[in-house]
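Got a structure for you, written out below as structure tokens; questions coming shortly.
Selected chains only, in their assembly positions.
Chain IDs A and B follow the sequence of writing; residue 1 opens each chain.
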């Protein structure tokens, strides 16, 4: 099993890169939620290739067909089902990969797992193209959450050695979060963005790839969402975020750098502000004991550089049983992290909404 | 919901720090697995306080009572159920915390979530004491995995600025992994261990706390375990590991430092060794596309320093609605990461066994 997420909503992703279609079923969204399809298309376009000159030449129209679950702009209680047709497919590019697995890719593990029956074309079910249906599900849920006053934003914290400014972890910054969404390189500081662009272009010229870290911020969450132990906000979000191809690390609040601090430095003091309990610092990333504190929820996701590079690489030939050389063809982004930003927002929305619905059972 | 993990086994943890008992039910372990109770006790003793002079003065006998699921040293197919009595309980120490939440603790979020009905004594269900039943479940499963040739080891990678040597990510090191388990400070390089001890003692003298990163290595996993998207090995392990109190970050293979590399540097070349496909480096941490490659699975977990420090801290008084000061009493480790090492091994075992059973359905 695999491609299903959630307890209170169930998100089921299907399809392969070059199959008839890819899509998603989301079971459990309450009826009567207003969904704006134009807004969803706008969200999808942030993930689509071709938005910058830095992405793959593959044209993905990503035109969404709603098969069920939405009528007259509202959810109807039946599962939301949507499909995107796979067009502009060039399956011939991939014929070699079944015997010569690409280093860093799932080709080899898929071969072992599925005994040769896997769909190798375009990466099959492991393709980053499967993040499109994730964005449909997440894009719908982002709208529902916004109607509840919950906003999700993300930016590229760094690409290689180029760092962006960080989110403010205390204040709401909804206008900034929205502004970032309009940028071709989603950063806070555009100077950093331009330096990132240079790093990416350099990698592309070299037939190589680079990548980075995405920082996410969620505002408007009331205290009390999330559950102890295995269904804390960290577990829920991590469990969803590692569903994005190439994610290799996640940290909440101070994360790994918490280990550089004393407890007295890392603890966030409580205080009253306008009658509300808040913390003076937010090293905890808005989560204590797995449960939201009401402070902004902040976390970071590390990707690995896309393994699809154009330099010659060492691999094995599983036909002949000998070591071999491989040069990957096809169309690939030199830096997947730009298009990954809305995907991270999408899975964050899915994870948070699942916790949000769980909370409704308690009150 | 919260305290339940797994699809193929279901691990259900119960109890609060000062309730009658704490325990665990594990449903789904096949019948006929040999379980050595002495070995389980030895595993539990690594988590128990009092092993070094660095841990809490609370005496936990942690004597395990098996209520069901094991007969004559073998699992019988019925759910494994075990309980540990809560003795040596000093509930009076905690009376203040319901109105004055400890910074960095779940006191405040529990109050918001449970509307004052939560068990505040000793941290209630959020107490690190709940890691004892996790260790029962994990300790049993570690034995089952070892019978299948799968070994799990962990060490403290760093405490504050003191770094230990890293695991070799290519070679099996089972004797080393076992040796570490016998150490009071579980590190590879004992010189580092002694320096860590100094750092911890310093923190204790200051009434403060420090913490670190745990590195985990799993050997003996065949290629093909784990599933795409939401049930990859990363998702499964992260989802379990964040169940340990104070975990704030996790990374697999190169993790966050992948972002410093070009794809051509981060990709691990495949080659044949004695007829087996292996990789020359292991930046991928033994996982590609969520599925094991057969290389050692390696990951790291970052903790935050325990918030239970003895310095005066700023907090709120939710009775009076005013800001307040707090000095925590009670018995607390200055560095939870030592006792956390077996807990990390335990949850790793749980996550891996769940994936291992999933794999059996395919073959």
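We take it that a residue touches a chain if its C-beta (ideal position, glycine included) is under 8 Å from a C-beta of that chain, and two chains touch if they have at least 3 such contacts.
It should be emphasised that the depicted structure is a prediction, and the values quoted were computed from it without experimental measurement.
Shown here are 2 copies of a single protein sequence; counted across the entire complex in this file, the number of copies is 4.
The working rule: only the chains that are shown with their structure count from here on.
With centres set at the average Cα position, the gap from chain A to chain B is 26 Å.
Chain B makes touch with chain A in their complex at residues 1-5, 7, 13, 101, 103-106, 108-110, 112-113, 125-126, 130, 158-161, 203, 206, 208-213, 222-224, 226-232, 234-235, 238-240, 242-243, 245, 247-256, 258-264, 266-272, 275, 277, 279-280, 283-285, 288-294, 302-309, 311, 313-316, 318, 321-323, 358, 362.
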